[in-house]
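Here the structure comes first, spelled out in structure tokens, and everything after it is commentary.
All protein chains but one are shown at their positions in the complex.
Order as written gives the chain letters A, B, C, D and E; numbering starts at 1 within each chain.
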């Protein structure tokens, strides 16, 4: 079961969408995320898109890591 | 489809019999020759015994051949 | 019995018999100014005459003509096409004798269909078809029931067995043929001049010696019931020529060890119970009235022709001359396709594919060199 | 997005994060005289912590305990035996996730049955089971429906699809599990002392952040919703220790990019339409009331437990300590069978066979040398 | 160990490793070469003979042998008839999921046994597993390497009058296997002739002169093999129906089923064509071996242009024999 890689919607149909996962494509169900749009990233579980990735939050998480890392690095220096 | 070899009945059941054909054995139907006996030779067609060989007649046929052959041989001599 | 069998192929017996036949034939030739002409009307005879070399040994002295004796060969092209079409439907198992597999239909063969994935089974014992039906209750199992009087009784056994076991997914596609109507046809047509018939040993088991009396009474032609081993074949020919020399017509039972005067009565009962005469179409001849046997109407459920509708188009025309070969009008090597476009690997007509076909016999056993 | 993904496994990010976690853990150790103890309750977390090396790096400083997070592992032995027995009947096609194939039943595994010729299919997309049913109308197609909240909604979709297409040879053998009842069980039992939970990223997509409030309100324990990449795992642990240090209980959403406050409402609707709570038996625990979901009675025709009767005997007893592993009472290497009688080629318990099982994770990823 | 073969036995991982260790190395005995991608072996002379055959026989166990014995003997015989001394064999298995490991062990044991008896080493192997329904039990490919030790071989030059010998009765293998299949409902009291002929043929080659060619009449039978020689070397040969060594039981089965012994497979027979004056010497050598005790002369080379095979019937007439043409035989080798 996949855990990590977000899948990018490259074609939206009625109940399913073609998604791209690092270059490979597959079709997933989108019944649980009807609001999904072309270009969105989704989290897929057992062939179904379960959630749309909110990129703003994702970037915020990265910022959090960086802050902690930078704090340590400056400490070390 | 077999034409020549007579099959010898080595075991008689109700509707079928085991026959021996020069050492190999197989089971044939005997519905068409209910009077067949252990030791009889039968003519088999497509898995069914069609006729019981009358050995007396068979020997007579051989005699006929021999007569003709002997006639020729004595002629030649 | 095995000693007799061995004797019947022993050259010390058979070579003198060949000489005796040739001598008789020469006598005939002297008397009538032509070779005696005999027709065998049994595919197994055709094959045995060729395989044992009898035909080859006698080729300068006796005109041995193959008649309509191979059940596959005499089957009408439309009938062949129907059987092949039958196999195309889903959920069917077609059971057949091996000979049918490579018979050329207008577009394909049963073998082609099998290779393409259809469930087509060659049975050594046809009765196994009923077992196949029992083991595959969700499929229609159809047996391709071709044959002369030797095989027909076995079809009735199959119906009896299916009845007894209460099997209702089994049926037979009946295209059977009878010897008497076609012999009458040939004699009536008068296309071929004959001095006698070599009558089929096995068919005669069923029919009996007396059944051929019409040949003598109505056509004034002889028939000798003949076996399949070398000596038996030679004796049958010898006696036929002998009769022809006398000018008398008679039926001679040269195979009394297995053929009786009135035939197998048990078999007659089975056939009467299940079968009724019907018109049949013959290759190269057309429909001969009452020349076949079909299941009686009360057995319609076992009659594939009643259960299934098969549509076939007009058969494809080929240059195959099987029709004439069957009627004894030409010998296989007189067909321009023989050995060229038509050979066992690529048979154009049924006579080249069936183990009992005249063209196959000729191709396999009669070519000393090419 | 892919850059973010790459960053989340980049050693230049992750190695300092490890140091930060260790520093926090040491702070905790100084303050409380013991290592902080956190439990992950998601099989994917168990695997990710082991595979990325996070668990290894923190082994001296953080007590990371695997909880009942693997759906295969928590399934009661009787339930496993029933699913294997289900496959024995004729004319069935069993569809399942791959993990189930090698789970040891009392006598055999599904893989054994498959090798012996049963039609057992591993599906990558479970929805394909409905297609399998459509293509095999004469077979009963049964999907083995195990899983937590992430997988359960997909089972409802399958029922919906079968309904829509009017398929009536399809059913699901439901043995699903819910996270909340088992967390409550563990906390009520008080067998394991915890300073916080790493809450499952994927289950939380369905449940939402707010659903965990009972941990804070009723048990005064924290939970951090955590993702699966290295940096995410480390941040989840970091925040958990940070909270534990403050002594405050809180639910923190460390995975806001995919987990919302109230969960996926569309999924909630599907689950409400089809499912109802039911009692479920958990391995090593026993029945926990209302700890699973079953199909509502109006969908009985899709409920394999209603369609088929399966009888299983008393499960065979083994020395497997999966029950304790699942409850977080022992670590896999404390089981005397671990790595000896029990290894992935010969798993004694489900924890050694499932890709998300604690023993399998430990065996595959935590042995530097033996 | 597991009782049945699973797909994992063929995935190259742990189970494959164990299968190789426990079944193959156990029997074939060369632990070392399993460590390498290729086996490395010594070759003493400059010319080698190479042959390959796959065996797909059904049933895999039959009276007189098994697919394992057959796979070794069949390839050894191909080398032996070409005048080479068989020295090395490789084997490639394709196994159906669910195949009993006990049966596999028996097969491998038979292979090891036959190899040992004949003095060849099995030096490399491979195992693949396919899903249930994608094979019928097990298929085995063997490839054989032989060396030309003698400095004489088959001349491949023919003369009118050369004698055609066969080393024993024909059709035994075909009939034994057909019987063992059960489908035909026939019980056949004879064994397959399956046997390795390398020592016998080596002695013929060493101690006689004038051997023109040797062949093993396997698939397609005696007739097909002779037709091939006739065509390939443009010689016309004649064989005599009365001289053909055919067991009565084989006659009986053929008659029942409509087969011809001339086209039935043999797996322990050789055809040898030899100068007329050497034929007795060859017969003497053949008849010293149990596999050659029924050796006879069946015909001779009668011409050098047409490339035909003629059969003389008991009546003295002749007919042309051709290759087996499309009879639907079941798998018998």
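Just so we're on the same page, a contact is a pair of C-beta atoms (placed from the backbone, for glycine too) under 8 Å apart; a residue touches a chain by one contact, two chains touch by 3 or more.
Everything numeric in this text was worked out from a predicted model, so none of it was measured.
**Student:** Given that one chain is not shown, which residue among E:7, E:211 or E:230 touches it?
**Tutor:** Within the whole complex, the residue contacting the unshown chain is E:7.
**Student:** Among the options E:5, E:23, E:49 or E:239, which residue touches the chain absent from this view?
**Tutor:** Missing-chain contact among the listed residues: E:49.
**Student:** Could you pull out which residues of subunit D are in touch with the chain that's been left out?
**Tutor:** 2, 9-11, 14-15, 18, 50-54, 56-57, 98, 101-102, 122, 124-125, 230, 344-345, 355, 364-370
**Student:** In the whole complex, what residues of subunit E lie against the chain that is missing from view?
**Tutor:** Answer for subunit E: residues 6-8, 10-17, 35-56, 77-79, 81-82, 84, 88, 90-94, 123-126, 128, 130-131, 133-136, 139, 141, 143-146, 148, 215-216, 218-221, 224, 228, 232, 263, 265, 322-329, 331, 333 touch the chain left out.
**Student:** Using the document's contact rule, name the residues of subunit A that touch the chain not shown here.
**Tutor:** Its contact residues with the unshown chain are 1-5, 7, 21-27, 44.
Heads up, the rule we're going with is that only the chains that are shown with their structure count from here on.
**Student:** Report the connected components of the chain contact network with subunit E omitted.
**Tutor:** Groups after removing subunit E from the contact graph: A, D | B, C.
**Student:** Report which of B-C and D-E is connected by more C-beta pairs in contact.
**Tutor:** Output for the comparison: B-C.
**Student:** Between subunit C and subunit D, tell me the centre distance in angstrom, where each centre is the average of that chain's C-alpha atoms.
**Tutor:** 73
**Student:** Going by the contact rule already set, what residues in subunit C reach two or more other chains?
**Tutor:** 2, 124-125, 355
**Student:** By residue number and range, which residues of subunit E touch two or more other chains?
**Tutor:** Touching at least two other chains: 184-185, 248, 257-258.
**Student:** Where do chains touch, given as pairs?
**Tutor:** All chain pairs meeting the touch criterion are A-D, B-C, B-E, C-E, D-E.
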